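Note that one protein chain is taken out, while the other chains of the complex remain in position.
Per-chain numbering from 1; labels A and B assigned in written order.
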Amino acid sequence: MTPQPTTASADGPPLLEVRDLTVEFRGQTGKVAAVNGVSFDVRPGETLALVGESGSGKSVTSLAIMRLIQRAGGNRVGGSIRLRRRSGDTVDLLAVSEDEIREIRGTEIAMVFQEPMTSLNPVHTIGAQVAEGIVFHRRVSRKAALAEAVELLDLVGIPEPQRRIRNFPHQLSGGMRQRAMIAVALACKPNLLIADEPTTALDVTIQAQILELLQGLQRQTGMSIVFITHNLGVVAEVADRVLVMYAGRIVEEAGVVPLFGRPLMPYTQGLLRSVPRLDMMSGAHEELEAIPGNVPDPTAMPAGCAFHPRCAHFRPSLCDTAVPGLEPADPEHSVRCARWRDVAAGVPA
Amino acid sequence: MSSQAQPVLEVDGLVKHFPISSGLFSRSRDKVRAVDGVSFAVAKGEVLGLVGESGSGKTTVGRTVLRLDTPTDGTIRFLGNDITHLKRGQLRPFRRQMQLVFQDPFSSLNPRMRVDRIIGAPLAIHEPGMKAAERASRVEDALAMVGLPRNSGERFPHEFSGGQRQRIGIARALMLRPELLVADEPVSALDVSIQAQVVKLLLDVRAQLGLTILFIAHDLAVVGHVSDRVAVMYLGKLVEIADTRTLFSDPRHPYTEALFSAAPVPDPTIRRKRIVLAGDIPSPINPPSGCAFRTRCRYALPRCAQEVPPLREVGKGHLKACLRDDLDLVPWQSQALTAASA
Partner (left out) sequence: MTADTAIAPHGGQTLRRSTRYRTLRRFTRHRLAMFGLVVIVLLVMACAIGPSLVPFDQFQLNMRARFREPFATVHILGTDELGRDLLARLLMAGRISLTIGFAAMVIAVTVGTIVGTIAGFYGGAIGSALMRFVDAVLCFPTIFLLLTLAALVSPSILTITLIIALTAWMEVARVVQGQIRALRERDFAVAAEAMGAPDRWIMFKELLPNAVAPIVVAATLIIARGILLESYVSYLGYGIQPPVASWGNMLEKAQQYLTTAPWLALLPGLMITLAVASFNFLGDGLRDALDPRSDLT
């Protein structure tokens, strides 16, 4: 791995441009829009966090980027996902041929999943699975690929990699499996790593190890990371920029410091206030502020702003009629809320 | 936290080993040492938090103190009665006074039962003579208490969201006004915005009913928010126990320190120097000799491999199981401060 510049630069063309991405699934009760007009950029070398709860569309967005959504059965994927390839060409991942997307997956974009046990093949050794990608994409000999697999396992911090390449997934602990999964993803040195809840199934002390590992690897390789999670603590630790998603739409987009320091969307504010924090402790039970109500059912979306039934700033006939646009509050901070100026000015609900 | 009255729950030297069966006739000597000598007491009206990672044995402690499992050794006293060796029939009168809230709101409610029957089941079992009308009104009251519409009883569990199901589970547990509630990871399967609702609900009903709660979770922040005292478990043993404020401001066990350090803080302006523990949690089938934590401890000495550190008092009501007293451990706040100034 050759070290590359690590600073996430706002200038220069983005690595990935997602424009108006819409994913509709056809269910028994009609069409369900899991992702609804999502647009964002991923800049070279940055970590972009996609935050949301169940049904927010964050995972569907990541699957759409990998083009892993079955378009059969009435499912529809619209919009464009433009990737700047290593060669310098820009291609639309939703339009390229099956052969080309297969080549891009693994070599330029790779993905790490939440549950490494189900995404690693139980009947193949770890070594074989890491080497597989190398053989497939780079046409080197199996022996050379296995040697490289050992290096990769070493890179992701698996002790005794020589011995471990002969292990099967079930012989590794959860943390080691996630490391192995990351090694598989890194086999062809992707420019973009999509990590879908990579630490959710892990214990805190192991989570800390994996976060450390991902950050270290990013410094070494200069890859961009799209980090999907529901855990705001993890976001604060790893992200450069944050997209907050709710009910299939981006509701707020900002750098990590302004997002946590001055959230503008009532949903983001509520999320931040509803997480118990270590500094709230010290015995006195400070009030947690819960967001009332439930995450909306995708088959029965509220009209207008999807968050309005749970929102303290709700104004009838303003919030429940039209979906507000994503407006820039400043160049690096956008928010989807009809009342964001009042919210920002601290007008009481 | 020492209450003058008798503790609701007293656990002394609790051991639970699960044998690993390796065949029909061969009896394997191997066993999972899920809980290996745990002692604590919970006073009336107190919330004791039990924190640990996977394999720490915290869930087994919860199930065993409710006698859903029979302990291998040790004693469990509930309201002064030794319930360690009671048979199922003998336990029945105690059951109405101790209840359990589950982690998974989907598998903890019978999918084939209507909600009113689920919540009414404890009454049907323990007060079979009660009139149907009275039972129905008690069920409605319970639904109202956990913040669900009074007519929710007509529906089936799958018609509710995860947070609402967790409310149903809590309503069922509270139906007979128990003395002790064991809440096993009650919020970890819920969406972030719903977790706070359920935490608040538990704290509310605790205040209303004067409940005693054993709150089991892996999330330090949640446990710290809910509990009066916190016990930290590692590989089947208690490593530290203290009241919440003390534990968070003055941790004395290296594992507690590392747990604090590993917990991500939702504040990007705090860039801490994380203590990242090396390696995995050892297997509870074959735990390390001496102090079980020594394999990952950055302060470990050679003698940590030989001596099992006893749980001993290091301050008022503050106990730890570590041989070293010369450590200057940092609570999480000062970790943040030092990192920010550096």
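Note that in this section a residue touches a chain if its C-beta (ideal position, glycine included) is under 8 Å from a C-beta of that chain, and two chains touch if they have at least 3 such contacts.
All values derive from a computational prediction rather than experimental measurement.
Colleague: Write down which of B:D30, B:D82 or B:E159 is the residue touching the left-out chain.
Modeller: The single option touching the absent chain is B:E159.
Colleague: Looking at B:Q6, B:N110, B:T269 or B:Q306, which makes contact with the chain not pictured?
Modeller: Here the residue in touch with the unshown chain is B:N110.
Colleague: Of A:G37, A:G79, A:G255 or A:P292, which sits in contact with the chain we cannot see?
Modeller: Result: among the candidates, A:P292 touches the missing chain.
Colleague: In the complete complex, which positions of chain B touch the hidden chain?
Modeller: Chain B touches the chain not shown through residues 63, 66, 68, 91-96, 98-100, 102-104, 107-113, 121-122, 125-126, 144-149, 152, 155-156, 158-161, 164, 169, 172, 197, 201, 204.
The rule is simple: only the chains that are shown with their structure count from here on.
Colleague: Can you list the chain B residues touching chain A in their complex?
Modeller: That would be residues 53-54, 161-164, 191-197, 199-200, 203, 218-222, 224-226, 228, 243-245, 248-249, 258-270, 274, 276-277, 280-281, 296, 332-333 of chain B.
Colleague: Over in the complex, which chain A residues touch chain B? Could you list them?
Modeller: 53-54, 173-176, 203-209, 211-212, 230-237, 239, 256-257, 260-261, 270-272, 274-283, 285-286, 288-292, 294-295, 310
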